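Note that this complex is displayed minus one protein chain, with the remaining chains in position.
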Amino acid sequence: MDGSTPHKPARPTARGRLFFANPGPTNIPDSVLLATARASMDFNDPNFLAVYDACVAGLKKVLKTEQHIFFYTASGHGAWEASLVNTLSPGDLVLIPETGYFSDSWAKMCGTLGFEVQMVAADWRRGCDIAAIEAALAADTQHRIKAVCAVHNETAAGTRLPIEQIRAAMDRVNHPALLMADTISSLGSYDFRMDEWGVDVCVGGSQKGLMLPTGFSFNGASEKALAAHRASTHPRHYFDWTEMLGRRHKSFVGTVPITLFYGLQESLRLMLEEEGLENVFARHARLAAGVRAAVQHWSGNNGPQLFCQNPERWSDSVTAILMPEGHNADDLRRVALERFNVSLGGGLGKLGGRVFRIGHLGDLNEPMVIGALGAVEMAMEIAGVPHAKGGVQVALEVYAKSA
Amino acid sequence: MDGSTPHKPARPTARGRLFFANPGPTNIPDSVLLATARASMDFNDPNFLAVYDACVAGLKKVLKTEQHIFFYTASGHGAWEASLVNTLSPGDLVLIPETGYFSDSWAKMCGTLGFEVQMVAADWRRGCDIAAIEAALAADTQHRIKAVCAVHNETAAGTRLPIEQIRAAMDRVNHPALLMADTISSLGSYDFRMDEWGVDVCVGGSQKGLMLPTGFSFNGASEKALAAHRASTHPRHYFDWTEMLGRRHKSFVGTVPITLFYGLQESLRLMLEEEGLENVFARHARLAAGVRAAVQHWSGNNGPQLFCQNPERWSDSVTAILMPEGHNADDLRRVALERFNVSLGGGLGKLGGRVFRIGHLGDLNEPMVIGALGAVEMAMEIAGVPHAKGGVQVALEVYAKSA
Amino acid sequence: MDGSTPHKPARPTARGRLFFANPGPTNIPDSVLLATARASMDFNDPNFLAVYDACVAGLKKVLKTEQHIFFYTASGHGAWEASLVNTLSPGDLVLIPETGYFSDSWAKMCGTLGFEVQMVAADWRRGCDIAAIEAALAADTQHRIKAVCAVHNETAAGTRLPIEQIRAAMDRVNHPALLMADTISSLGSYDFRMDEWGVDVCVGGSQKGLMLPTGFSFNGASEKALAAHRASTHPRHYFDWTEMLGRRHKSFVGTVPITLFYGLQESLRLMLEEEGLENVFARHARLAAGVRAAVQHWSGNNGPQLFCQNPERWSDSVTAILMPEGHNADDLRRVALERFNVSLGGGLGKLGGRVFRIGHLGDLNEPMVIGALGAVEMAMEIAGVPHAKGGVQVALEVYAKSA
Partner (left out) sequence: MDGSTPHKPARPTARGRLFFANPGPTNIPDSVLLATARASMDFNDPNFLAVYDACVAGLKKVLKTEQHIFFYTASGHGAWEASLVNTLSPGDLVLIPETGYFSDSWAKMCGTLGFEVQMVAADWRRGCDIAAIEAALAADTQHRIKAVCAVHNETAAGTRLPIEQIRAAMDRVNHPALLMADTISSLGSYDFRMDEWGVDVCVGGSQKGLMLPTGFSFNGASEKALAAHRASTHPRHYFDWTEMLGRRHKSFVGTVPITLFYGLQESLRLMLEEEGLENVFARHARLAAGVRAAVQHWSGNNGPQLFCQNPERWSDSVTAILMPEGHNADDLRRVALERFNVSLGGGLGKLGGRVFRIGHLGDLNEPMVIGALGAVEMAMEIAGVPHAKGGVQVALEVYAKSA
């Protein structure tokens, strides 16, 4: 039959398109969503294998790697776990530069899984100091540290951690640890170069810059990572690379999420053929600059301010915004959602209620950002949050200049 | 197979969603588009008839009528032609209040089809004077005028013609002509009351306030119109009501556009059940007010101005904007489209190049309008069109107050 | 919002896919349906014009013409009307070879529109005799006949009328009438050659071999037809070619059905690029042969028989099947629909209840036909319709040989 289920909205509904200014899942192009609605086929059907192989090749271009990719039917946390259990052994020590909620979560996962964790402490608003990372590595003369796990884009703080500088620091002290990079919320939004930067394991997911629904995640893996894998004794099966290497797809223990690969084929076409990867990055940089300019303007009158105080570490995929004292970010988000159908990201962990976040990644353009910023400015007005009026106007000027 | 055709864009593509601020076709909700992608069935299948009958009942609620509806696989122009050929005979005289491009087009069609036309001349920027219409009717003591053909919403001028006042004028002079109303770009956006206002034939289409793709149009028809039909001698077949009355669907000479009725069922659910028709109208009024406030602000510095100079006649579904002397509207539209992926309406007929139009109807909300207005303001900046900056900001204030 | 309307089926629902063995609308590929669900854009947007122009070029290949195409937002009956009103004048005489329900309907339309009709009578089960057509033309020494209107595929009877032979007959008697061909249910299913066969006006629709939903129809028009158009005095507007020639699209009075052109682009890709037009025809011929073999087998035991008794006139897109005396086709169809979710075509006009039809056109393959034939054979068993068992088995053998 041809029926379908009505979505019974829980809140009085605003009409029009939901503005998804929430940093993930992201704005998915219609053409990608429609591609995922194609009928399934056998994942060993030659017609599917052609799609699959093209996707692997395309994704390597996005990762800027010529090494290996392992896919999982899993979300990003699954690929985190896979990166660890495939390369480390029980009790191994990992070094984690503190960036925010996600560095802490990965650290927590390491602990739960039985690895030892050494954090490089940092102010979340400024980002982790590369010198501190280097110092920690230099101090590890026994090379007990087996991996450095760095979050390329800390979505909770709206910050970027320069992976290439961590690689340089490791090289300076000749440290042999694996370099792991969580690129979940950076990949496809701003530049990442797996091979050039000497990343051994990167962690990515479908639902951010690749502009797909949540459903698969993956690791890029270097030859060095594969060697570490062969020595690893951690128990694993679902995420096991060795198991995968024996399969046609060199990935996926179990069935393959066919429909997401239809979608990936289309999103790679959009990124690599229609727009061009460097143009994708330029667009994200342009859009992010407008958002930050608006927030900086709003801050003038004791208003909300950029959470990240270090311009070198600003993220081009998400901006975290610190509320003025005495004002709750979630109240503001509720106004934006209920009155204007704009979904903003909340503060994570200890930033809950104090921070809201504007995601500006994926299939996004200037008027979409302007609409979201407009809703924020109106919601501040309605919720009585102090701010200097005119942030949207400032963003308009930034975009008019850079268009 | 499961492939599909890539859309090869003709212009360097802007990413993100196209903002469709063009007054028709309109912003179609995803759920309506997806409903139209369901597989077809026999149009006499009981499962389809249940959908069809529910759609007819729902559409009568939108028209506020308990009389008849005839559907055509056609665009709005087809329903115009149907309204004429079903009720008039060769040489009959029709009275048409001038409103703009569409009143003139309907008049042209009347002439082509062999009817005589009497226009009630008017200033497009102020709208047709009801007293002038009444005077024309009063002068027609022989009742040669068989129909008054009035465009409820003149989308070319962004004006509303109060049908209820025309009915009152006809009643005052006891004129027996049929009252025909073109509601193509008003229906589902602001109030229309077929039965209460004594409209004999109304003309509507799928692609505006009903939030569907172009594909069917229809006439509401009063008992009086049916009586006129029985006396009409104009040759016709595809649009013939008598032919339709002999069919199960009481509509459609030939096959039925199944998939559009799947979509109509969903759009009626959104309008009648989820949002409520009066809320739909209130939302359109609110959104229109913000657009006009922005334009009025822009006009301050010898900028573009509202084409309609008569506040009583402002349309809530589309705003036409007159460019300053020496500036071409189509140049501005091109900037908005190519740089910001925002599609604005052009000037029609003699307004070509002098006017651009912002459609604000269908599945629309505040941030969508803000995004479109933002693109207009940026495009004016880029194209060197004089204007007072800050129109978007004014709209934000209007919406913050009225949200 | 993201809800959508549940389809509340009127009959106890069979699960699984509806088998649409009804000769139109036809089996639409998923990729075409999904293409029609893309968001609309301005029909003057360069991105749409690129799609549109490609579609016109592709459709000319299907029509095998290098002349003109005029599109209508209309069903096939609209294109019928357009073919007449654009080229004829009131009172003109047309010659119509009788083929069945659709030749009679076109004749009826001619009469309603004010043209004079001369039928060439024929037995529906054998098809109209070319010699009789030639005789009628030869007798028209005054050349009062202005057009010969021939139904290429009479879907009601499941017969083919050889248009090329009519052209030859016209040439033999040097008759100057226009040759019009209704290709609605043949185009894209079996061969049609507009230019080679000297067809002046052909009539086609979206919903059969082009594998699209109902929504647009069109005329191919020769230079000779355009000349006739310039002399025609019939009142018309919505379908008027002159009006269209003044527009960018050279088609469509009024708005353009955007989403159907997205679909057409995809169906043309499937037909012209992926499968190849001649392969499409070969597939239809193969599928049709299996259906006929099954029916011929069933007929053995006083069972249903092929309606068309003339193998030279068998249609490759639809097979009409005559029930044994005392058995109602619609009862059988109801069993197939309610118990097996298979939709068969009914008998039209005077064949109502006596004939059922199996459509075998569009996006169809052997197992789809076998499933439909299986449902017919089971429904005959359940409904107590006499037949020789094993028709499906015979079709399997035909297909195994021809695969």
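Which chain is which? They are A, B and C, in the order written, and residues in each are numbered from 1.
Methods note: a residue touches a chain if its C-beta (ideal position, glycine included) is under 8 Å from a C-beta of that chain, and two chains touch if they have at least 3 such contacts.
In this text, all values refer to a predicted model and were calculated from it rather than measured experimentally.
Asks: Per the definition of touch given earlier, which of A:V117, A:A132, A:A168 or A:V253 contacts the omitted chain?
Replies: Reading the full complex, the residue touching the unseen chain is A:V253.
Asks: What is the set of chain B residues that contact the non-displayed chain in the whole complex?
Replies: Spelled out for chain B, the touching residues are 1-9, 13, 15, 18, 30-31, 34-35, 37-39.
Asks: At which residues does chain C meet the chain that is not included here?
Replies: 1-2, 4, 6-7, 9, 13-17, 19, 27, 30-31, 34-35, 37-39, 41, 47, 262, 269-270, 274-275, 280, 283, 339-342, 363-372, 374-375, 377-378, 381-382, 389-390, 392-393, 396-397, 399-400, 403
Asks: Mind pulling the chain A residues that touch the left-out chain?
Replies: These residues touch the chain not displayed: 1-5, 7-11, 13, 17-18, 20, 22, 24-26, 28-42, 44-47, 49-51, 72-78, 80-81, 90, 109, 112-114, 205, 207, 213-215, 234-238, 240, 243, 252-260, 262, 265-266, 269-270, 274, 337, 343, 345-346.
FYI, only the chains that are shown with their structure count from here on.
Asks: Suppose each chain is reduced to the average of its Cα coordinates; what separation in Å results between chain A and chain B?
Replies: Measuring from centre to centre gives 44 Å for this pair.
Asks: List the centre-to-centre spacing of chain B and chain C in whole Å, with centres computed as mean CA coordinates.
Replies: 33
Asks: Centre to centre, by mean C-alpha position, how many angstrom separate chain A and chain C?
Replies: Centre-to-centre distance between chain A and chain C: 53 Å.
Asks: For chain C, which residues are shared contacts with two or more other chains?
Replies: 1-5, 7-9, 13, 18, 30-31, 34-35, 37-39
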